[in-house]
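A protein chain is absent from this complex, but the other protein chains hold their places.
Moving on to chain A:
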């Protein structure tokens, strides 16, 4: 996790909020560093994490996680992390046609219907222990990324349904959190992606939007992060607070600064 981002979001691993849906959105840049941040943050906060990682392999997240101070292999062994590795499982599902249900079963179908098997997997992974004692603080669902499901043939409505079901179970019933990543296609008129993004923007409590700089590539400023708080918990708090920062990604951390205040310029 990045301490500077924790300060900006005003959260600490001890005091994590519950029942929130966080939307990570990236436009013209790579917002995956936020996924690594939230993964390490919730693992350090002693939460049970179900990570649906569709786009990269387990070792990628593991190696970056080690740089940020968490070990995914040991988290997986002690049961804190349930990891669905999309790339490996998709090959298994596709080439070995057995009839038992699999979370990524929609890959086998000609016209993929819905993501119910995937939801069942998530519910099974995050259900509380039967013996009643809570070893972990709160369940967290992390999805990287949802736009990929559109590329695999699932409709935008089916993905929104999946998110709705997950939110009802994870956020409301189990009082946990959800973090999802969606790519913003920008001017590449991807209607399905726009439907998905707009639908999720309305449902989420916190939106972190990373954008590339409008002026192009820069070595010292990698992009801009806009933080938008929606649905504040207290009715008296101001609605829809928004902040913008620019960031530079380094080897093990990300530094944030106000717009135009990059250390390279000052």
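Methods note: a residue touches a chain if its C-beta (ideal position, glycine included) is under 8 Å from a C-beta of that chain, and two chains touch if they have at least 3 such contacts; residues count from 1.
Here is the rule we use: contacts and distances are computed from a predicted model.
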item	value
Candidate names "UPK3B protein", "Vacuolar protein sorting-associated protein 51 homolog", "6-phosphofructo-2-kinase domain-containing protein" or "Elongator complex protein 4"; UniProt protein name, chain not shown	"Elongator complex protein 4"
Options A:4, A:17, A:85 or A:173, residue touching the unrepresented chain	A:85
Candidates A:5, A:23 or A:64 - the one touching the absent chain	A:64
Residue of A:151, A:198 or A:242 touching the missing chain in the full complex	A:151
Touching residue (missing chain; options A:193, A:210 or A:246)	A:193
Residues of chain A (touch criterion as defined above) contacting the omitted chain	30, 32-33, 36, 57-60, 62-64, 66-67, 71, 73-74, 76-77, 85-88, 90-91, 94-95, 97, 107-112, 147-148, 150-153, 183, 185, 187-193, 216-217, 219, 249-252, 254
